[in-house]
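Let me give you the structure first, and then I'll get to my questions.
Of the protein chains in this complex, all but one are displayed in their positions.
Going by the order they are written in, the chains are A, B and C; count residues from 1 in each one.
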Amino acid sequence: MNRLLGPLIGLALYLGIVPLLIHGSSYWLTVFINISLLAFTSLGVWLTFYIGRINIAQGAFALIGGYAVAVLTTLHGWPFWLALPMAGLVAGLVGGVVGSTILRLRGVYFAMLTLCLTEATRLLALNWTGVTQGASGIIGIPTPFGGDSSYLQAYFFSALLLLAGLLAIWRITQCRMGRVFRALQAHEDLAASIGINVAQYRVLAFSIACAFGGLGGAVLTVFLQSIYPTSFNVTNSTDFMLYCFLGGLQFVLGPAVGALVLFLGFQLLSALGSYQALVYAILMVLAMLLLPNGLLSLRFSVRQKSMREGQV
Amino acid sequence: MKATAVLGVGLFFIGVALAQQPVLKIGVNGVMSGPAASWGLVNKYSAETTAAMINAEGGWKIGDKKYKVEIVALDDKNDPKISAANAEKLVSMGVKYIIGPNVDTTAGAVMPVMEKAKAINFPYAFSKELYTPPHGNSILGMIASYQAGPVIYKYLKEKKGVKNIAFLARNEADPLNQMKEGEDAAKMLGLNIVTSGATYEPGTTDFAPVLQGILAKNPDLLVLSGVAPGDAPLLIKSAREMGYKGLLSTETAQDAKILQQVAGSLADGFISVGGASTPSIQTPYMLDFVKAYTKRVGEWNDEAGTKVYALEMILRTLQLAGPAAINDVELFKKTLTKFNIPNPFVKGNPPLKFVGSAYFSQPRQLGVPMVVNEFKDGKFQTLFVGSVE
Amino acid sequence: MSLASKPHLSLHNLSVYYDTVRAIEGVGLKANRGEIIALIGSNGAGKTTTLRAITGLVKPTFGEIWYEDQRINGLPPHRIAELGIRMVPEGRRIFPLMSVHDNLLMGAFLRRNQAEIRQDIERICARFPRLAERMKQAAGTLSGGEQQMVAMSRALMARPKLLLLDEPSLGLAPMVVREIARAIQAVNREDGVTVVLVEQNSRMALRLSSQAYVLETGKIALAGASAELQTNDRIRRLYLGISDESEPLTL
Partner (left out) sequence: MGLAPTYLGSVMSQIIVNGLMLSATYALIALGITLIFAIMNVMNFAHGQMYVLGGFMVYYTYGVWHWPFALSLLVAALVVAAVGLILERFFFRSVLRRSRREESTMLLAVGTALLLDSLALALFGEKQRGVPDVVSGVYHLAGAYIPARRLLIFAIAAVLTTAFIVFINYTRPGRALRAIAQDRETAALQGVDVTRYSALGFGLGAALSGLAGGLLISTDAINSGAGNLISIKAFIMIMIGGAGVVSGAIAGALVLAFSEAIGYYFIPGSLPYLLILTGLIVFLLFRPQGIMGRRWG
């Protein structure tokens, strides 16, 4: 239970202290809403890493979720609270169908293919004008958050969504399913040889991951109140992957830490003007060079070191 | 000791002087990195150049005070999420007037922020919904291609006998919209559209395959919708080499240098819409701007000739509306219809106004003059200057 | 001490740990110039690790490796290869997409004299006629026995002074095993190559070698002249099988 204490305190701070600290500044609330939602979406990517796959398709599923919620609420008049789960469901189903075939690939092959999937989804959104309205996009998407406290509502909603997502993923890693997933990551053939239905579990994990993408994309879309074929693209897909890597693939909190550091970092660096993108890139590469196993590995390596020294 | 004291007193007075001069912050929010970096960067450079010129003269007078103009430029990486966050940041700093962003995707995401924060932005995106009621806090920063198109097509129909027209668009949201509007305009003029819906992917290196099908239909005019400055000379060159004899035009601003570098004399006769790019129509003020811009950035960019207007018109409108409008955009909006000045950049042409009522049923567009250029011998030459109502 | 009496290769108190798991501990052995020594032991006893330490593929945690009069532990694999040490790795590890000919040329990677290289390829064709027919074929398409021949030949192409063989008989038909054994002996006698032979097929190893070491769970459990070990009860029971009546190995 001690293990959980740290993260729980962190989350309590995130829910309680952050809004207090930033005094309801709509800018900072926007930043943290984005961070929460990006982190939530990246949790899906993290889960695909957990079964040993590098997923650069999350932008595609965010786009699918975004379009689902946009089409349902704007064109069919569904209420947001009904359209949101639907968006997750649609993305999860599409993920399941696509995943049942492409998950046979591994390693960089799977990674490259998912990259192409993101690009293919953008082109599909552009060409399938009957549903997506093509290049003109869908704007004026109704938001469920209204009134003076709309930013605060959106903040709490996205923070709670992230919290729920973290809990869900953490639960998955703790139960039998998680053990199976870990087995898939370590050695698929071995897992198959001990009687695990590898294909079924892979698809299950990928569907859950894509549902996370769909939900995250849907909420982001509603927050921005507009969606276009380029709203989530290859850059976003690689960003989601980077959040996981940078935070640390060994840790459930990895994507959240990665999203926090990268999104907040870019915002804070805006004071540098023309050098913002360059310094951002340099810092990112430095982080990778110095901590190739993620930012969270820092904490653990310090702890391990002190333990080792304590023993000597 | 004495020297320090004198210095200290001196600094104190300078400090007082600075503190006394009020600051007017104007935002620029656009894409300043990645493949489309030039769009946002030209916005930023233009605004910064103008601001520096004004501040060198002691500031901008609104009411009875002279304001120091400060540009706050933020890179949105062409990402709607970051663009919206940037807009929030700017309004949280008290900025009420923001130049940008550059494409529909980001402009769509920024619009709700502007409405909530009661601020005004000047996107360079063509989506009509942004400027049409119930929305009213976005003002289109330039001539939309769907406005330039009919004017150019009409001119070419009457003067050059164009009958068959073909369209080719860069495969992105804005260019596709431009093509759609261009096709509608061509239909209205009774032109015969020989191909419809042809596009090329951004990053295409060889345009022969794309052009082949279009040129086989023998158009008199090939319109390159939303063509990027780097792609235009290649398309022109390929089309000419494939034996195309007809006219070529685009409705977006182009870059003379790359046209000359890549296509050379093959680009002669290429028609595009620009700013006050040709010396024959530039006012001394525009010449100063070109000089200052070149000094600041290192190289002149013709696109800046169309992007010089945003800051200028914001400041002049504020002057007209009075100091209260700095924080109250409603006053600014009310002044839009009254605004009518001689164009400071282009010689002897229709006055500068806020236009767009015909398209958006409210004046939500900078009335940038439509300078239609023809490329010849490495330079742009002005064919005619049109305007939008 | 004259050069001749100094061991060609010697290991002193060699230990290798993977993280905290011990692979071998305190291993000491020596091979004299022109000698065949055998390293026998069951699966996981640390035989392969010992060879990998000699070739520089793993760094010893403790201990020393001496080759001629040079301490070689800590050198990278390609520097050790330059000294004339070659290993035929377990599982052959031929370059599967390369032709047999290119595999052989890879063996001669450090040699520059093209005429001599051509000569050596002809010698190998003479020694293994089956390879001669398959020179242009991708090595990965050959049978297990042929691949073992490629792997041996590749090592010989370097004209090594010390040859390390890791389980050369593994998974091969008895006929092929005999062919390999003959080749090992020929290399040793004709070219004067010192051989370290790691085998689970202890019978073959003991017959070929003059000295033998028995590894058990990472430590040398027993060492001595191979002829004596063949008669050692424990060895007979553990590594040669109790019933000694199976087909004798004829060389």
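To be clear about the criterion, a residue touches a chain if its C-beta (ideal position, glycine included) is under 8 Å from a C-beta of that chain, and two chains touch if they have at least 3 such contacts.
Note that the structure is a prediction, hence the values are computed from the model and not measured.
Novice: Specify the shown partners of the omitted chain in the complete complex.
Specialist: Within the full complex, the chain not displayed touches A, B, C.
Novice: Please pick, from B:V28, B:L41, B:A185 or B:L352, the residue that touches the omitted chain in the full complex.
Specialist: Spelled out, the listed residue whose C-beta touches the missing chain is B:L41.
Novice: Based on the whole complex, identify which of B:T195, B:S272 or B:Q365 touches the chain you can't see.
Specialist: B:T195
Novice: Per the definition of touch given earlier, which of C:G107, C:P168 or C:G218 contacts the omitted chain?
Specialist: Checking the options C:G107, C:P168 or C:G218, the one contacting the hidden chain is C:G107.
Novice: Return the single residue from B:N171, B:T306 or B:N343 that touches the missing chain.
Specialist: B:N171
Novice: Identify the residues of subunit A touching the omitted chain, counting contacts across the whole complex.
Specialist: Counting over the whole complex, subunit A touches the hidden chain at residues 49, 54, 101-102, 104-109, 111-113, 115-117, 119-120, 123-124, 126-127, 234-235, 238, 241-242, 245-246, 249-250, 274-275, 277-278, 280-282, 284-285, 288-289, 292-293.
Novice: Provide the residue numbers of subunit C that touch the chain removed from this figure.
Specialist: Residues in contact with the chain left out: 55-57, 76-78, 81-82, 86-87, 89, 93-98, 102, 105-107, 109-110, 154, 158.
Novice: Just checking the interface: what residues of subunit B touch the absent partner chain?
Specialist: With respect to the unshown chain, the touching residues of subunit B are 33-38, 41-42, 171, 195-203, 205-206, 208-210, 212-213, 216, 218, 228-231, 233-234, 237-238, 241-243, 255, 257-258, 261-262, 264, 298-299, 301.
The rule is short, and it goes like this: only the chains that are shown with their structure count from here on.
Novice: Considering only mean CA positions as chain centres, point out the chain farthest from subunit C.
Specialist: Relative to subunit C, the chain whose C-alpha centre sits farthest away is B.
Novice: Taking each chain's centre as the mean position of its Cα atoms, how many Å separate subunit A from subunit C?
Specialist: So the centroids are 52 Å from each other.
Novice: Any idea how many Å lie between the Cα centroids of subunit A and subunit B?
Specialist: Chain centres of subunit A and subunit B, defined by C-alpha means, are spaced 36 Å apart.
Novice: Quick one: in the complex, what on subunit A touches subunit B?
Specialist: By the definition above, subunit A touches subunit B via 25-28, 30-31, 34, 38, 126, 134-137, 139-140, 143, 150, 220, 223-231, 235-236, 266-267, 270, 273-274, 276-277.
Novice: Can you list the subunit B residues touching subunit A in their complex?
Specialist: Per the touch definition, subunit B meets subunit A at residues 32-34, 73-75, 77-82, 84-86, 88-89, 91-92, 103-105, 108-109, 111-112, 116-117, 127, 129-130, 171-174, 176-177.
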